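Certain chains of the assembly are absent from this excerpt, and the rest are unmoved.
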Amino acid sequence: MLRNIPSILSPELLYTLCAMGHGDEIVIADANFPAHSAGPTCIRLDGASATAVLQAVLAVMPLDAFEPVPALTMQVVGNPDSVPDIVADFQSILDAAADHPAQLGNLERFAFYERARSAFAIIQTGEHRLYGNIILKKGVIEA
Amino acid sequence: MLRNIPSILSPELLYTLCAMGHGDEIVIADANFPAHSAGPTCIRLDGASATAVLQAVLAVMPLDAFEPVPALTMQVVGNPDSVPDIVADFQSILDAAADHPAQLGNLERFAFYERARSAFAIIQTGEHRLYGNIILKKGVIEA
């Protein structure tokens, strides 16, 4: 734990967020996401919800202002237009955190898996709600 | 996640609990415990409280019936006889989980650190309450 830093950010996760640069992406994944087989380093946070992790990550990491859609969720299989509760929660957290409006985009299930393969890292949370997955693209930090 | 197993038990923690044998000890530590420098493997569960972890561990791991005091907490510095709330919570969870009454013993702060050095592993939880530390000795599983 450290002062003034959300305590849910583990040493390994802080290392990762700090090492990421402009344009690198990180995945916050729910408990059913195939995170270990996706390729990138998998950081586990079994006791935490995806929403708590999103809030903590956005406290220290800006989203990419160079991209119109700096955050992506997964479409419901068979019902791509529905918005699960957890995705609505993600949007609320983004709205509260943003220094500029950040629009949530989304991807079909297997396209989401494919995009996750080139992420910097994947955080596997203990989120039980299905579709509790979000990809974030890191922005620039100006002095 | 797996069926019928508390979801807070991560793959690494399940591995550890399963690999432990009769008499091996594991430490559940709070967020301020110097777990990384103690020597044994440190398994982080940043998002979970010590009480939630204790409950989950006792769901799959029996305490040692060969020992009169199979679980140990840390004494309050300067007030060894006081019982912090979290220690009382530990005792309640033990009482509810036990197939036989398991008495909590305790150790002075630095003796507790010393005992932790020879543990099988240490779980660093996100427990914010001070003195949220407990050492458990694994018992025998009979067929």
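Note that the chains take the letters A and B in the order they are written out, and that residue 1 is the start of every chain.
Going forward, a contact is a pair of C-beta atoms (placed from the backbone, for glycine too) under 8 Å apart; a residue touches a chain by one contact, two chains touch by 3 or more.
If you're wondering where the values come from, they're calculated on a predicted model, not measured in any experiment.
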item	value
Subunit count for the whole complex, all chains sharing one sequence, 2 displayed	10
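In this text, only the chains that are shown with their structure count from here on.
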item	value
Gap in Å, rounded to a whole number, between the CA centres of chain B and chain A	31
Chain A - residues contacting chain B, complex	1, 7-12, 31-32, 36, 44-49, 52-53, 125-126, 128
